[in-house]
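One protein chain omitted, others in place.
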Amino acid sequence: MAMLSDDGRPIFQQVAEKMEDDIIEGRLPEQSQVPSTNQFAAFYRINPATAAKGVNLLVDQGILYKKRGIGMFVAEGARAAVLEKRKQQFYEQYVVAMVREAAKLGITTKQLVEMIMEGDA
Amino acid sequence: MRTFRSQLAFHWHENRKRLLYFGAIVLLLDLWVLAGYGVYEPENALALVMNNNFAAISIFILLITYITGANSFPLLMGLGSTRRQYYWSSLTYFAAFSVAISLAQTMLMAALKLLLPLLGFHLDNAVISYGAMWYSQSATYFLLAMLFFLASTLMYRFGIFWGFGLIAIYVFSLEALRTSNPTLIDATARTLVDILSPHFALAASAGIALICGWLYRSAEVKTSA
Partner (left out) sequence: MLDYTLKCHQIYKKLGDTQAIHDAAVEFEPNAIHGLLGPSGAGKTTLLHLISGQLIPDQGAVTAGGHPVHENPGIVSRICFAKAIEQAWSEYRVQDIMKFCSLLHPDWDAGFAAEMLDRFRVPLKPKYKHLSQGSQSLLSIIKGLASRSPITLLDEPTLGLDAEKREAFYELLLSDYSEHPRTIILSTHLIDESADLFQYITLMQQGTIAAHCETDELAGQARYLQGSTEQLAPFLGDARILHQESLGSVTRLAWLGSIDHETYFREQGIEITPIPLQKLFVYLTRQEQQISEVLANENIS
């Protein structure tokens, strides 16, 4: 887990995304316990309330759940849910932007597809 | 109540070392006075010591009240005290000091009255009432403390000019009220204690304390370093 980036995106969102990354890459398996908000705050040097906000975001989305008195855990099916969400975001973040940039540079859709195939090789 | 005791503990802790050095210096001075002058005027030996101590204690009172007014006030305010707490704990500490130092002095007198004849001093045979001596001393020193506390408070609140002005007034009053007396030693030894009966001293102290209390009600801690 690298430090948080300085790009101005809300910190609590970055915290949530880092946890999602860990879920996708298997560092946080389903049903495993997630570090406490205080641990997050200490690690990233941020306000505990902000860390809590990021965690609560994932709780609201059903990716994490709270076991009273114990802590936060990764929900069943969380990985699939996160992948689905990210695929959606992927389209908006990368594909739309790519198409727009390609249009700006005068690259046709056909050329774009060829480039993708080449990149994938 | 707990905070009051903490504040008194603060004053004690703050002054311990000073008291120790002071006590040691005064005793040494007393020995020096006795050895140097007392041998020539044995009837006046006790008066000499009293005079010497009075001067030393007055200076010490000036020192501690000045520190309390100028430094302990912002210090205690910076540690979460109210003005009222500071005021009452300071008064208590001055009163305790006055009573304690008078007791020490009275006991010293009693000890000297017993010891000196054994060393060959021929003291006069005046009967000393130790109770009265202790009471009048306490009242005198407390009055002194209040006078200097007022000066220090004025200095803190209104600047050095007012503080020094008040001290100048005190000095002139002392001069004006001094009883004419052949030996300088006698005069300074007895001036305040004789001319003011202890009750009057206490009443005056109470009055001055009220003025200080009124001054502290709206005292503020300076914001810039």
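Residue numbering begins at 1 within each chain, and the chains themselves are lettered A and B in the order written.
Following the convention adopted for this analysis, a contact is a pair of C-beta atoms (placed from the backbone, for glycine too) under 8 Å apart; a residue touches a chain by one contact, two chains touch by 3 or more.
Computed from a prediction, not measured in an experiment: that's the story for all the values here.
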{"item": "Absent-chain contact - pick from B:25, B:79, B:100 or B:128", "value": "B:79"}
{"item": "Contact set of subunit B toward the excluded chain (per top definition)", "value": "3, 6-7, 9-10, 13-14, 71-72, 74-85, 218, 220-225"}
{"item": "Positions on subunit A where the hidden chain makes contact", "value": "4, 6-12, 38, 41-42, 44-50, 53"}
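Please note the rule applied: only the chains that are shown with their structure count from here on.
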{"item": "Chain centre separation in whole Å, for subunit B relative to subunit A (CA means)", "value": "74"}
